[in-house]
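The complex appears here without one of its protein chains, the remainder shown in place.
Chain naming follows the written order as A, B, C and D, and within any one chain the residues start at number 1.
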Amino acid sequence: MKKISLSNISKLYEVISREYDLYAPIKKAGKVNFAKWTDGEEVVFNAQTVRSPKDMFFPQTMDLYSLKMQGKTVEVIDDRSETAPFVVFGVKPCDCKSFEVLDRVFLAEPVDTYYQNRREAGIIVGLGCSAPSESCMCASFGVDNTEPVADVKSYIVDGEMYLDAITDKGEKLLSLIAGLLVDADSTKVDEQKAKTKEINKKLPLQNLDMTRFTADNLNEIFNEEEWEGLSEACLACGTCTYVCPTCQCYDIRDFKTNDGVKRFRCWDSCMYSDFTKMSAGQPRNTQMQRFRQRFMHKLVYFPANNDGMYSCVGCGRCATKCPISMNIAKVIKKLGGKHND
Amino acid sequence: MQEVKEYTPLIVAFCCNWCSYAGADLAGSSRLSYPANVKIIRVPCSCRVNPMFILKAFQRGADGVIMCGCHPGDCHYTSGNYYARRRMSLLFSMLDYMGIERERTRVEWVSAAEGAKFANVMNEFAKTINELGENKRLEDLRCK
Amino acid sequence: MQRIGVFVCWCGSNIAATVDVERVAEAVKSEPGVVFSTQYQYMCSENGQQLIRQAIKEHNLTGVVVCSCSPRMHEATFRKTAESAGINPYMVEIANIREQVSWIHKDIEEGTEKAIILARTAIAKVNLNAPLTAGETKVTKRALVIGGGIAGIQSALDIAEAGYEVDIVETKPTIGGRMAQLDKTFPTLDCAACILTPKMVDVAQNEKITLYTYSEIEDVKGFVGNFSVKIRKKARYINEDACTGCGVCMNACPSKKGLNEFNQGLNNRPAIYIPFAQAIPNIAVIDPQQCLKIKNGKCGLCAMKCPSNAIDYTQTDEIVEREYGAIVVATGYKTIDLDKFGEYAYNESKDVVTSLELERLMNAAGPTKGTLLRPSDGEHPHDITFIQCVGSRDTSGCGKPYCSKICCMYTAKHAMLIREKYPDVKVHIFYIDVRTPGKNYDEFYRRAAEQYGVDYIKGMVGKVYPQPNGKLLVQGSDLINNEQVLIESDMVVLATAIEPEPSVRRIATLLTTSIDTNNFLTEAHAKLRPVESPTAGIFLSGVCQGPKDIPETVSQASACAAKVIGLLAKNTLKGNACVAGPDESMCNGCSVCANVCPYGAITYVDKEFRLGGGKTETRRVSQVNQAICQGCGACTVACPSGAMDLKGFANKQIMAEVEAICKR
Amino acid sequence: MEDKYLLSDVKRYSGTDTSACMRCGKCSGRCPAYNDMDIKPHQFVTLIERGDIEKLMQSKSIWTCLSCMACVERCPRNVAPAQVIEAVRDAVVRQQYANKIKAEDIPAKIDETIPQQLLVSAFRKYNK
Partner (left out) sequence: MQVSDIKKKASEMLLSGEVKRVIGWKKGEFDYDLTPATFESVEELEDFVYDGFCGANLSKYLIKESKKEGKTLVFMKPCDTYSFNQLLKEHRIVRDNVYVVAIDCEGKLDIDKIKSKGIKGILSVKEDGDEVIIDTIYGESKVVKGEVMLEKCLTCKSKEHVAYDESMAQGVENVSLDRFSEVAKLEAMTADERYEFWRGELSKCIRCNACRNVCPACSCVKCVFDNDASGVSAKSNANEFEESMFHIIRAFHVAGRCTDCGECSRVCPQHIPLHLINRKFIKDINTLYGEYQAGADVDSRGPLTNYTTDDLDPSDIFGGNK
């Protein structure tokens, strides 16, 4: 394990940014989001970013290809460019876990090369949690918030950042900044981990009962009357899906340019009334059905198809950002099992 | 010596059919010239001009947008330009508030008899836009 | 996908001199939808049109773009050409490459480039054009005139003269209006009754005219050519067919304390009455508020005395529903309330009167039988002061900001008449300006000052003090001599401002036509369409549109009638093809569009919509009456959801034009 | 130059738009102090419009106006001659540095039923 004093950390950013595009939680216009680091930016580690780090791998909009029209001939242009290597700093353990979920979707056959390119080019530096919040549910989803699963894991204790490479990519990154790091033992980090685990016990959502969410109960849960009440106030906005680190739905759209068409993909939200709309209409006509789809997918369908892995990492963003404060915790408490009362 | 291609700004003018478009016709038949980069779109009345059209024009690369209608009180449809006047006042004020140069948008009342005014307005507006240069704050690079 | 033909016109050398027409025709060939393009010297010539017709047939064209002069010049021509070749006229668009290109740009390169862009823009639009047809509606050949004053009478007579049926609806028990109350008329001084009553009789006798007196407009539905109007015939408590107008009942009635409206309340009338001797119809009416029998069931004297058994105390209001093709509004005026003008002591002294009251005081059929007497004591007055502009040109909020137009002339008339009849009476007139534009008007006013010795004082009265001796002390300024004058008068006459009859507000709402801040009805165009309202089929006659005197009123009434006749002469009305219409599936029913529609073309209905999954929902959605819509597009921008769109100038079409025109 | 400022200042202090005057003379028609005035209320409005401020400042009318506000009350055009007179009076008083009123005397004189301006102008007139 290595460490660096936080007072020296901008040097570290500087060195990394010479070789890589460096993304970090940066505070801009009052809010913390992952953004490209440039000198002078304020990096904030103790807050949750509004948008998740999935942005860097599966951006909200992404050009696929363009068509250029010249008279009546059409030329197809591949808009993909080699993704430059980049580093994402300060990724919380829950968010680290989200890449496992996304990998299952995008790296399974047929492989989504747009995602794959970025995944290969990106180095994730995880950051262990020391002050989880009441909205944190990571433990309920099997995430150890003291053990970020990433290329490099890091901890901040007493004004120092501890770093430990996990993968080869991680090693490579640490070797780049080796000159700035000093060797360290893990005593302080271990102390912090133990403390965090104690706090976890006090958090109300870290031990949700999800025993009922099994493929066998699929029909029963699907037909629960509770969905009506849970979804009645839903505004049908896309906040929960857009701040979610694991939501992976997208729409492919065309933009008419001056001399042709640009085809791009952008995030879609199952909360929207035109989600998966086809010429014959949409399969889910009511907001209840769309609301149910989201949670059924995260808690039942996805695990049923992915060895029990939930499509939720318990980051709690939806819980804090929903305009009407409806969220996955409330759904789990209503439908997850007996021990939630 | 290498020739530098000068940037010519693009101006979209929405003209109501009854007064301003006729004013433009009169400017034409009076051979009063104004820059070729002023391009006119005919609408039945200034009240047909939707703010979306104006934003669309900027998105598509216009550097200035001007809306021309009958003089207040002379609207062919009696009140259309009064509504247009309020709409455009608010929209332009909003664009200004967003930091988009206020000189890029304009409303002028041009009657069917004011061919000279039409040409003057367009010359003057084109000059203003020339000085302002390229529209950067409401551009959509996909359209360039 | 359209099959578009592009036709580039040279206009001789008008276009061809500064636009390389061949290059334009060539450049557009690769535009989407274009299957044919050519150029020709004069597209508008018979040969040129033949070329277009031939191309339409040969190439199976569905759309046409003509690059030529302004659409204001030849759009109609080319539309007809296309129509004669079998395609919808609205599938034609014009790229104006003459007025907007060749005539103003000298550089061929520049001109050609711009011409190509304008052609592309027109092509982009035609690609989204759809065939349009103008709707047709039948015209009901009957007119309604609201108001039976001189304006309504004249309009009705003229319309009837042309052979169309006319109904007059008048709220009072008789027609005649304000003019019937007047004594003499300026500038000729003939007696108002002498020239008006024959016209009233004409109305009564004209078989094309139906009179609804003592009636009100209850509801109006429909649109130009097809109005359906409910008329409330208020109970007269008289069998109209039986009453002979003999007047026996009036003498029999014991309740005689009603204010005589016809005499501006200067004297009394019985509960059963005929407003005045020459009333049309000459039928009695009972004031239910005053009649002892109707109020408390005790009386019935008139019924006993009535020789023709015409009295029916049980009569109730009756609603008549009639169809009309056109409606004339002729609701007239009243004088304003003087409550805010305490300085003139109108409410304090009976001897301060309005000009309209003076008319009655001087009229042979008035309360004093035509002898001018002081209202307070019935004595002969020796000194009379007139004050002009009472409440007119007043922006303080007490009166009206406009000039009432008629006061200068009638005050001169009054002064002259008084001096003529009673040379001993001194007459003073306080004026701000004397306005006399009109034939023989200024001569008339000068006659009052020069021949009749009327004392015209430039200045305004500050206060009128009722004196203990019964006289009125008038304090005012004489601006010419720069002194404050005090005049002891026997009477003060106020040239009171006039305002539209207040009921016009309700009428305007029912007719969905607009009203200005002073409650005058708005005309369709201040200069060029002064007798039409912005709402098709509604016409304006008389003072309801703005202050005017009798000759002007009559001219306007006749003009109005001409417009009505022009409308009723048509069997069907062809609407405008470029009309607005909502996409009901997106309509919120929020009424924003109806609020901005200058023509009242938009109404709402509740409609049921399928939601999917077997469910339905009822929503309020807008409907545009295609016969009324003029296609301005105000509603399309007001509509927040974009449900409202305009045919021929649709959002998509204009956006496509914007996109094409911005292409570099 | 100075006069120009003076004129615009007086116009501004008066708080009234003299251009709305239609020369009806109703103000002078009602004025109770008319006969004691060398320049009449309506002339204050017209002379201000003409820019003749000097004449007004030398007028004795500014000391005879009672500030009864009858002219303001009566004006059909919302012009307030008394306010013009007051503004001219003010200008004169300011030039003379003659505003010798003791502020502490004011509260005792306040009566809600009379216009405040009357109080103020009375001070200016009678405390020289």
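Simple rule for what comes next: a residue touches a chain if its C-beta (ideal position, glycine included) is under 8 Å from a C-beta of that chain, and two chains touch if they have at least 3 such contacts.
This structure is a prediction, so every number in the text was calculated from the model and none was measured.
In terms of the touch definition stated at the top, the absent chain reaches A, B, C within the entire complex.
The chain that is not drawn here is touched, among residues A:77, A:111 or A:131, by A:131.
Contact with the chain not shown here comes from a single listed residue; of C:596, C:646 or C:662, that residue is C:596. On the side of chain B, the interface with the absent chain consists of residues 51-52, 55-56, 58-59, 72-73, 79, 82-83, 85-103, 105-109, 120-121, 124-125, 137-142, using the contact rule stated above. Chain A meets the missing chain through residues 28-31, 33, 46, 50-51, 60-61, 131-134, 199, 202-205, 229, 232-233, 235-239, 241-243, 251, 253, 255, 264, 266-269, 272-274, 319-321, 323-327, 329-330, 333. By the touch definition given at the top, chain C reaches the unshown chain through residues 517, 585-592, 595-596, 604, 617-620, 638, 640-643, 651-652, 655.
Rule of thumb we're sticking to: only the chains that are shown with their structure count from here on.
When the interfaces C-D and A-C are ranked by C-beta pairs in contact, the top one is C-D. In terms of their C-alpha centroids, the spacing between chain B and chain D amounts to 50 Å.
Separating the CA-averaged centres of chain B and chain C is a span of 35 Å. In chain B, the residues that touch at least two other chains are 60-61, 143.
Looking at chain A, one finds that residues 258 touch two or more other chains.
Contact annotation for chain pairs lists A-B, A-C, B-C, C-D, with touch applied as defined. Residues 343, 389, 393-399, 430, 432-433, 458-463, 475-479, 482, 484 of chain C are the ones touching chain D in the complex.
Considering their complex, residues 71-72, 256, 258-259, 281-282, 285-286 of chain A touch chain C.
Here chain D touches chain C in the complex through residues 20, 22-31, 34-35, 40, 42-43, 70, 74-78, going by the rule given at the top.
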